[in-house]
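Note that this complex is displayed minus one protein chain, with the remaining chains in position.
Up next, chain A:
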């Protein structure tokens, strides 16, 4: 963060706090700041979510398209991530200014969702080797207040949870063509199984310890951060708790920043990230299920940006 000046004593205060697992704003090392999340905010998209974490504002829209599966994976659908850094966030993003950051985040997301244990692409198959759904996950960064990767992964999971895919009847016709029949009823659709979708947790190394969701002050005390992508727990995202625990598997590990870490610290950081991701995943599941209940009972009030 530019324009933030801390004296050496202030930095020492922050570093000592982190050692004692008690941070300058009262959080522990694995606590996140409060977030605001709302799904179903864009009516032109099949699924959407808006997340605000401190000063970071993310809007995600999911659009669906019918595509031909790739020859090497004939029974899998496709998912594509696109990040757009809006110039609303900072004038540096004007024109093509935000492209580098955008490509970095979209590649990270693509890698995290690549594993079949993270997101089951079989549910997007319509007719093997002929037709499948392609999901376009479009991420719009409206304001940058730090901790982008975590916020993006949370918003993406929420948007996918909210996504509805229409039921399609497929039949093989003469000549190998596929005949698709789409229902006219927009409610004749299925929801995606996204329980195991990964969450990214950024761990910022301060002293020998790591913290999640650093504030701007804490970020300026740290030289390196480790980003881990950890699969979620399906049972947190369905009303019946019968589904098995799929959580806690790593799909990506990434490092960011000019410094370096000792192997011991890295191992501690990864384990800490796993604990944080589990808690985060559980509360995300609770919030999303609560919102779905409200929208089923028609009690949901749509806030959008007017709040």
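The definition used in the following text is that contacts are C-beta pairs under 8 Å (C-beta built on N, C-alpha and C of every residue); 3 or more make two chains touch, one makes a residue touch a chain; residues count from 1.
FYI, contacts and distances are computed from a predicted model.
Q: Select, from "Putative exosome complex component RRP41", "WD repeat-containing protein 61", "Probable ATP-dependent RNA helicase DHX34" or "ESCRT-II complex subunit VPS25", the UniProt-recorded name of the complex's unshown chain.
A: Answer from the UniProt record of the missing subunit chain: "Putative exosome complex component RRP41".
Q: Just one of A:70, A:88, A:271 or A:293 touches the chain that is missing; which is it?
A: A:88
Q: Would you mind spotting which of A:105, A:121 or A:144 touches the chain that isn't drawn?
A: A:144
Q: Touching residues of chain A against the unshown chain: what are they?
A: These residues of chain A touch the chain that is not shown: 25, 42-45, 48, 55, 57, 59, 61-63, 65, 82, 84, 86-91, 94-96, 136, 138, 140, 142-145, 304-306.
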